[in-house]
Structure formats: C-alpha cells, structure tokens
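For reference, the structure discussed in these notes is given below.
As you look at this complex, bear in mind that one protein chain is not there, while each of the others sits in place.
Which chain is which? They are A and B, in the order written, and residues in each are numbered from 1.
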Amino acid sequence: MANQADLILLLLIMVDLFMLATTRIAAAVRASAVQGLLLALLPLALSAHGSTSHLAHAGLISGGTLALKAILIPWLLMRALHKVAIYREVEPFVSQHISLLLGAVVVGVAFWSSAHLPALPGNAPALLVPVSLATVLIGFLIIVTRKKMITQVVGYLVMENGIFVFGMSLAREMPVVVEFGILLDVLVGVFVFGIVIYQISAAFDHMDADVLSELKD
Amino acid sequence: MTLLLLTLAPALGGLLALAFKDVRAHLGILLAVSSLHLATAWALWFVAAPPLGDLLALDLPGHLFLTITSVLFFGVALYAIPYVLHATHDPKAAPRIFVPCLLWFLAAMTLVTTSQHLAVMWAGVEATTLASAPLIYFYRRKAALEATWKYLVICSVGIALALLGTFFLGNAVAGVGEGAASLNLVDLLRLAPHMTRAWLKLAFIMALIGYGTKMGLAPMHTWLPDTHSQAPSPVSALLSGALLNCAFLGVLRFYQVVLAAGDAEFAKTLFLVFGFASIGIAAAFMVGQRDYKRLFAYSSVENMGVLAVGVGLGGAATFGAMLHAVNHSLCKGALFLLAGNVLRAYGTTTAADVRGVLRRLPFTGVLLTAGFLAIGGAPPFGPFMSEFVIFQSATQGSQLVLAVLFIVLLAIAFLGMANVLLPMLQGEAPADSPPSHEPILSLVTPLVLCIAVLILGVYIPQPLSDVLHQTAELFGGAHG
Partner (left out) sequence: MAATRRRTVIGHFVHVLVLVLFPPLLLGVIGKTKAWFAGRKGPPLLQPYLDVWKLLHKGAVYSRTTTWVFRVAPAISLGALWTAGLLLPLGAGPAPLAFNGDVIAFAYVLALSRFFTMAAALDTGSSFEGMGASREAAFAALAEPALFIALAIICIPAASVSFGGAFAALPWTDWGAAHPDILVAVLVIFLVLLAENSRIPVDDPTTHLELTMIHEVMVLDDGGPDLAFILYGSSVKMFLFAAIVTELVLPISSGGSWLGVLALCGGTLAVAVLVGMVESSMARLRLVRVPQLLVGAAVVAAVGLVALFFRGQS
C-alpha cells in the first residue's frame, strides 16, 4: 500500500534530521541501523499488491538490506568507534542550530525540486523522490559539516540510503544480482573506511578530519 | 565466459597471492597474471569474445580502454619488480597487500571496461576505489594516510552521485513504457529517443559530476594531487594512466545515451565548461609547484580537461580526444615511473632539492626530458598531434575564442612544468649524494612507453587510426 510506504518514508526523514542534530556518534550509528531497518521494510511495503514473484524479489532485497544495512554495517562502525574510543563530536564546523536549520532548508529544496520533476513511472509513492533527494542532501550535509571521521562515514551511509530509496522505484526492473552487488559494494566500502580510520587513529593523536590538512598547495 | 574470466583471473590471482608470504612469489603471480591479461586483451582484437548475458560485452570503446589499461599494467608490473624488492628494506612499507590489491585493481578496471550494464559498470568503478585505497598508504606516512582518506571520501561521494544518476537514467527509460526499463547499454541506446527528457538530462549531469570526480575534472579534482603524489610511483602511474580513463569511459557511456536521444548540445556545453575549468585550474596550480609528483598529478587534471574539451567540441576533436587518451596514458605512465626512479635516488619529492638528474641518472634524465616535452605538447611527440587536432577542430568550427583559450592555457601549463623540471634535470648533483644505479627493469617500461609516444607523434598505424575513428564516431565525432 502506497500509504504505508509514505509512513516509512516520513519516518526516514525524521531519522535523518535526528542524525543531523545529534552530537553523540554512537546515537548516530544506531540511528543508521534504524534507517537500515526502515529501508528493509520499504520494498515489502512497495510490492504488497504485486505478484508473487515481485514479492519474492522484494523479500530477497529486504532480507539483504536488513542483514547489511541494519546489522552488519552498524556493527562494523561500532567496532571502529570502540577501537578509537571517540564518543562525542566536538563542536562541528557549524553549530547544531544552524545544522538543523540547514537541514530544514535542504528538505524544503528537495520537496520543491521534486514538485518540478516529471512524475515517476509506475505507481511509486508520492513521497519517494523528495525523501530520497532530502536524504542524499542531508547525508552530504553531514559529511561536509562534521569533523569526526566516523561521522563522515555515517554521512556517506545516509547518502547511500537516500540513493537506495530512489533505487526502490526501479525495484521491479533491476535484477536481484545487481541490487546485491550494490549492497555488497557499500559493505566493503565501510569495511575499508573502518580499516583506514584505525590506521589513522594509530598514526595521529586525534580523529578530527580537519587535522588532515597538511597536503595543500 | 572469456570476459568473465578476464575479470576473475586477476581477482583470483590476488587471493592466491595472499596465501604466500614471500614477496617474490607475489611478483611472480603479478607477472604471470598481467602477461596473461595482456595476451588475452590483444587476442580479442582478432577473435571476438561472446557477451555474458546483457551484463558483459566488449564493444569498441571498452576494448580500446581495456587494451590501454592492460598494456600499462604489464609495464608497471615489470617496473614493480625492482621497486617492491627495494621496498622490502623499508620497515614502514607494507608489501604484503601490494600485489593482491594491484591485481584486484586490475580486475575492477577490467570489469568497468567490459561491462554493458550500467549498474555493473558502477560496481566496477566503486571497486576500483576500494581496491586502490590500500595501495596509496603503502608507505605508512601521515601524509599518505591523509591522501587515502580524502581519496576514499571524495571519490565515494562522487561515485554515490553517479549511482543516483544511473537510477535517474533507469527512470528515464522506465518512462518509455511498460517493461521497457533496463540498464543495458544496447537497450538504452535503442530506447533513447523516447526517454523522459528531464530525467535523462539529470542523469547525465549526475554522471558527469559523479564519474567526473573519479576522473579528476575540476572542481571535483581536489583529491587527485594529494593521492597521485603520495601513492608509490607504480600506483600513481596506474591511477593516472588507467583509472582516469576508466572513469572517463563511465561518463562517455551516459554521453552515448544522450547522443542517441538527440540532446547532445547541452551535454557538450557541460563538457566544455568542466574541461576548460580543469585545464585552467590545473595550469594555475602547476605554475610554482614545489613537488614534482604533484606537478604530474595536476598535469593529469589538465589532460583530463583536454579530453573533456575534445568531446565537448565534437567532430574531429572527438578523434583528437580519443588519440589523446592513448597518448596521455602512455606518457603519464612513463613520467610517474621515472619520477619513482628520481625519488629513489634523491629521497625527496621536493623539486628544489633535486638537481642534476641528467648527470646522476642519465637514462632516467633523458627519458624524463622526452616525457616532459611529450606531455607538454611539443612536437614530434604524440600529445602534440592530438592537441593540435582538437585545436584545429575548434578553429574550423569557428569557435576561435575557445581555440585561443585552449592554446594559452596549455602553454601556461607547459611553462609551469618547464619551470619545475628543467632545473631538476640540469646542474650538478649534490656533492654528498651516493652514486646511484638504474636497474634495467625500472627503465624498460618508461623507454618503451616513450618510444611509443614518439612513434604516435609521427605515424599512427592504420588499425589504431581506424579504431580511434570508429570510437570517436560513437561519441559524436561524425566527420572524422
């Protein structure tokens, strides 16, 4: 039912805004796990009225997403977090207030531009495009405004989640192999991110990304 | 099946290498796999390979870029033998994952060039980022870690945007009709004229920005100078010579679809904007550059700009761009390998601390001079030909302003490079420097590459010319 999908999408935006507003890194990682859960429910909600093959397809994607985005990736991030033992974001580049208001602006931009785009083919829920665009933009905002590297990885995950939501509109047409390939890529990406973070924490004293500014012209 | 093996063999080779502790075993596997890969890539010019469903197939542009990659990889593999053996003496180096990651890197690039399905291609480009990241912090310096992090974050964000663009394209196709949705290139080209315009245009923009980040187009190029300068020289050679081309192929696939839909003008304008921005920004940063590896990195940005300008101008300039892709890969590969020789002898990448290369490392010095002249666009080398073709096409198409801008910016870049390299080459070596030897294997590859670039400047073999013309036609170069 498209309306249950709308509910999931609305919850998704709320989790996005929470991740933008929080300064506790562990809370942001757990919120990304919640996002993974919502993302896993989305294919089921979208294909509730489809044929059995569609439902099976959706079930596979749902299961894969649940395993990877809701369980495995947050677990990897929490492990990296415990290894470097940094739990709080110091004052980011922009204050929390401005972050939140920027987030609101970004959501507004996403909705506005969606209203001007041609409608998606098929009966995709109305909120799909604006929520996916908003999530991508909020993920980008998190990467750009935060100092801690793990938070930047979380921002990257949020971006990927937004793109995944958009990909849901093509769920029927995309072969399952491809969907899994994309999920796997994200998993390996996070794995590599984690390793690099560990290496960096071993080499540097602290984990602020703005300490990585030696190389410049 | 052959195509799948072409990707799987390096991947499995990498896994196999992990089982051995001895670096020499690694190098043996590297050499074996790379020669096998090169042989297969060459053979496929004479015997066609069957496509794998609608996921993998080898069309002309893909094969061209695959061959360039394979040739360069083989050359780098040869160079890597003395390089890695020397590096085992360095306690801070990490030779154990070097060869496996190199092989996985090759596998990923092969996947990009042999894929016909845009999502598979995307996965390949993402895989290249992940496989090459560990290669960059081979020497565990702080600066190298910084470069690795920037590389990972910026390129991952860019590639994520490219994925969004891929999905936009999927929606453009789905709008054609029920059951039409497919991300296979052949299907996309066939359905292109009926696609929803807005989604198609958005898809191209996203792909240009996303894959353009990986390609090194300004203003998304900020990761490139750091990465290509901090990575070990053979890796830099591959990154500049092979990876950037693969990213360019990613953009070109989307451009093919836009062309088939008849919306070329807006895409060409975007190419020109990003192209000139890249050349301009690179030229600005090359003047007064203090680090010679960063200099070469900015030169890569500049040359990617030249490629974009060539495609953006269309017509004969597209042929010039394809020729330039070949020339640049060969030349830049040679330059980075030679830079590796200089680095090993002098121990520093700061240009001001390097003097008298021609005396101390005569072969390297001569080749370096040749390479510098080549990449700067001096005749009789290859890049001069390709850049001249682009310039000529611009003047004939009555885009005189663009032509003049093109020449001026390239000249500035050449002067900037000369300013840094010539003092390095000339003069006396520092008195306290130990005598250095130049292992044969560290010279073979740059020698062959420079000779190839020289030949291409004078005479383009007919088969190659045909391939380049046909490829250019696919990308909008109607009057070759």
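What we mean here is this: contacts are C-beta pairs under 8 Å (C-beta built on N, C-alpha and C of every residue); 3 or more make two chains touch, one makes a residue touch a chain.
The structure displayed is predicted, hence computed values, not measured ones.
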Query raised in the report: Which visible chains touch the chain that is not shown?
Result: A
Requested in this report: Taking the full complex into account, find the residue in A:17, A:39 or A:141 that is in contact with the omitted chain.
Outcome: A:17
Query raised in the report: Which is it among A:100, A:144 or A:195 that touches the chain not included here?
Result: A:100
Report summary line: chain A positions in touch with the non-displayed chain are 1, 3-4, 6-7, 10-11, 13-14, 17-18, 21, 96-97, 100-101, 103-104, 107-108, 111, 114-115, 119, 126-127, 130
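In the analysis below, only the chains that are shown with their structure count from here on.
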Query raised in the report: Hey, how far is the Cα centre of chain A from the one of chain B, in Å?
Result: 31
**Report entry** chain B-facing residues of chain A, complex
**Finding:** 117-118, 120-122, 136, 140, 143, 149, 152, 156, 159-160, 163, 166-167, 169-170, 172-174, 178, 181-182, 185, 188-189, 192-193, 195-196, 199-200, 203-204, 209, 212-215, 217
Query raised in the report: Can you list the chain B residues touching chain A in their complex?
Result: 117, 119-120, 122-123, 126-127, 129-130, 133-134, 137, 140, 142-143, 145-150, 152-153, 156-157, 160, 163-164, 167-168, 170-171, 174-175, 181-183, 196, 198-199, 202, 225-226, 229-230, 285, 289, 294
